[in-house]
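Omission of a single protein chain aside, the complex is shown with its protein chains in their original locations.
As written, the chains take the letters A and B, and residue 1 is the first residue of each chain.
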Amino acid sequence: MGKSQKTRELWSPFRYALRITRPPSRGFRRTGHASLLTGLLFLLAWAAPAMAAELSAPHDVRVIDTPSDSGGGLTILWSKADYDGPDVRYQILMGEGAEKKMVAEFPANSHYVRDAKFPWWTRPAPRGFHQYDIKTGKGIELKDGTAYAVSVAVRRGDERAEAPAVQVVPEPNWVNWNQMNNLLLVLLFGAVVFGSIRAAKRREIFLRRIPGLDAVDEAIGRATELGKPILYLTGAGDMSEPATIAAAVILGRVAKRVAAYETDLMVPHRDPIVMAVCQEITKQSYLEAAKPDAFKEDSNFFITTDQFSYTAAVDGIMLRRKPAANFFMGSYFAESLLLTETGASTGAIQIAGTDSDHQLPFFVTTCDYTLIGEELYAASAYLSREPVQVGTLRGQDMGKGFILAVLALGTVLATVGVLFGTDLPLIILDLFKDLK
Amino acid sequence: MIFLRRQLPLLITFVMGLVFAAQYYVPHPASEQLLTTVNKWIQIIGGFALVLGVTSLFHLHAVKIRRKEAGWGYSFVLYAGLLGTIAVGLWANGKEAVNGALTAFGWMYSYMMVPLQGTMFAILAFFIASAAYRSFRARSREAAVLLVAAVIVMMGRVPLGEYLVPISGDFSQWILNVLNTSVRRAILIGISLGAVALSLKIIFGIERAYLGGGKE
Partner (left out) sequence: MTFAERMLHIDRRIIFLVIGVCTLVPLLYPVGLAIKVSPEVRSVHDHIESLPEGSVFLLSLDFDPASKPELYPQAVALLRHAFQKNLRVIGMTLWVTGAGMADQVITQMARDLGKENGKDYVFLGWSPGVGSLIITMGQDLYKAFPSDYYNQPTKELAVLKGVQNLRDVNYVVSLAAGTAGIETWYVFGKDKYKFELGGGCTGVIAPGLYPLLRSGQINGLIGGLRGAAEYEVLIGKKGRAVAGMDAQSATHFAIIVLVILCNVFYLSIRASRGKADPR
C-alpha cells in the first residue's frame, strides 16, 4: 500500500463524516452543506451562553427581614442569570459609600432557594432563585430596628457589576410560620384525643391485656401473704417528665390496693417535689380505701438526688427489709440493673415500667413483667378503666395509625418524586417535615 | 381552701401550659426570655424543695436513732457525712482546687466521691454477666433471635471478636444502624405520642391525679 493510500485509509472516517474529499453529487452537496451548517449552529448554540452572556448586574434583587426568626437576620433574593457558573462569583455587600464591605463571596452556581429549608407555604421566592442569609455572628452584627443597605454584585475575572443597594430593617418575628404544620398536627392530635375521650364516655372501648398490670394484684397479694412490705420506686425524673407523672398516677392505684390489704408500702424518692406529690397521692388513696389510720407519713421518704447514692440506699433497703414485691416505674438510667438485680437476688416479684428505652433490656432480663414505653402511660387507664384514660389511649392509637399511614404514603411519594424528577410530592411531604 | 388546693393549681397549669406550648412557635427574643425566666423560677422552687427533702431525710433518721431500730448506727454515719461535707464545702467556698492545690472539699471529691461512684458503676459489669446467665435463654423463637443478635453485637464491638470473625464488626454495625435505629424510632414515636397526650390532659385539667386530693 502506498503512502498516499495509507493516508487516505487513516483519514477515511473523518472524510466520511465530513464528506470533504468525496466528489459531491448534486444531492450530496446540499446534504453536505447542511451537515456542516448544522454542526456550526450546534457549536454556536453551545457556546452562545458563554460567549453572549454579558456580565450584567443581578436582577430582581430583593432584601427582606429573614422571616420567622428571632431577629438579627436579613435574607437576600435575586434571580438566576445566564452567566451563572463556577467561574463567576457573587458578592454580598453591606453598607454604603466608604463603609461598604463585602460580607460573603461564593460561586454563582450555589446558594439557591431550593437549598434552604423552606416549606412551600413560606418560600420567599421560586426555587431557582438565589438566596443568601446574613445573620448576626462571625464578625457581623445586625441590630434589630436599624436600617442596613445591602447589595449584590457579580464578578468574573476583572469584570464586575453591582445591583443598586436596598435598605432593609431586621426585626424579630412573633410567629414561626415554618412550624405551622407542627401546630396543626398537634391540634389535630389533641382533637382526636378529646374526641376519643368523649366516645369512651358513651361506650366501652376494648383494651388488650397488659400482663404486667394483671400481675399487680398478684404481687400485692403475695406481699400480704408473706407479711413483707412492697417497694415502689418512681424513677430518676422530676415532675416535669411524663414517665414520673405516670408513675405517680400508678402509685395512687397501687396504694389504694395496698391500703385495702394493710400491707406496708415503702416509696423512697430521688426528688423532693416528687416526694411531696406522691405523699399526697398516697394519703388520698388510703382515704379512698377507707383506711386513713393505716396511712404512714414516712411511707414516702427522700433519700438523695445523687444517682448511685440513691441506688446504694435502695439496695440496702431491699437486702435488709426484703420486700416481696418491687415496682420500678418511671425513667431510669444506669442504676436500673443495680436495682433490679439486687431485687431479683432477694426473690421478690418485680414489675417494671419505663420509657427509658436504653434501660429496657436490663428490665426485661431481670424483672418478671416489663411495661415498655407507652404501656407505662396506658397503665393508669388499664388499672382504673376510667373513660378519660381509656379514651386517651384510643386517641394515641389513632395517632400511631395516622403516622404509619403517613410513613407509607411519604415513602411512595418520595420515591415517585425521585423517579420522575418532580417536586409535586413535596406539597404533601413538607407538611410532615420538622422545619425551623 | 378547695380553691387553693384544686382550682388555683389547675388554673396555673392551664395558663402556663398554653403559654409554653405557644412559646415553642414564637421565635421572638421575648419568648426565649420568658422561657429562661421561668426555668430560673423552677430552679428556685427546686432549691426550696431540696430543703423539704433534706428535712424529711433528717426526720426519718432521727426517728430511727430515737427508736434504736435495726441499723440505727448508720443513721449517725449519714448525719456525720452530710454535715461534714456541708462544713468542708463552705470552708473551701465550694472550690475543689485553689491554684492547683486540692482543697479539703476537693480531697473528699477526688478520694471519696469519685472512687465510690466508679465502684457502683463498675458493679454493673458483674451484674450484667449474672443477669445474662440467668435470663438469656432461648425459651422461644423470638428469644433465640434476640440471643443470636446479642452475641453478634457483643462480638462485633470488641477487637477480639473482629479478629476471630471479621464480618461480626460490619454485621453488628448493620444491626445498630438499621435494625436498632428503626426500632428506637418506633419506640420514640410511641413514647412521644403518649407524652403529648398526657401533657394535653394535664394542661386541660382532665388528668388531676398528680394534685393528690379526691375527685370532685
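Note that a contact is a pair of C-beta atoms (placed from the backbone, for glycine too) under 8 Å apart; a residue touches a chain by one contact, two chains touch by 3 or more.
These numbers come from a predicted model, not from an experiment.
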Which of A:135, A:222, A:321 or A:400 contacts the chain that the document leaves out: A:135
Sole residue of B:120, B:193 or B:211 that reaches the chain not shown, by the stated touch rule: B:120
Hidden partner chain, residues of chain B it touches: 29, 32, 35-36, 39-40, 43, 96-97, 100, 106, 109-110, 113-115, 117-118, 120-122, 125-126, 128-130, 132-134, 136-138, 147, 150-151, 154-155, 157-163, 169, 173, 176-177, 180-181, 184-185, 188
Contact footprint on chain A, counting only the chain that is left out: 70, 135-139, 306-308, 333-334, 345, 357-359, 436
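One rule holds in what follows: only the chains that are shown with their structure count from here on.
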Computed distance of Cα centres, chain B from chain A, in Å: 23
List of chain A residues in touch with chain B within their complex: 68-71, 172-176, 179-180, 182-183, 186, 189-190, 193-194, 197, 238-240, 242, 245-246, 248-249, 252, 269, 271-273, 275-277, 279-281, 283-284, 287-288, 298, 301-305, 308, 311-312, 320, 334, 337-338, 340-341, 344, 355, 357, 362, 364-366, 372-374, 376-378, 380, 388, 392, 395-396, 399-400, 403
Of all residues in chain B, those that touch chain A in their complex: 21, 24-30, 32, 42, 45-46, 49-54, 56-57, 59-60, 63, 70-71, 116-117, 120-121, 123-124, 127-128, 130-132, 134-136, 184, 187-191, 193-202, 204, 206-207, 209-214
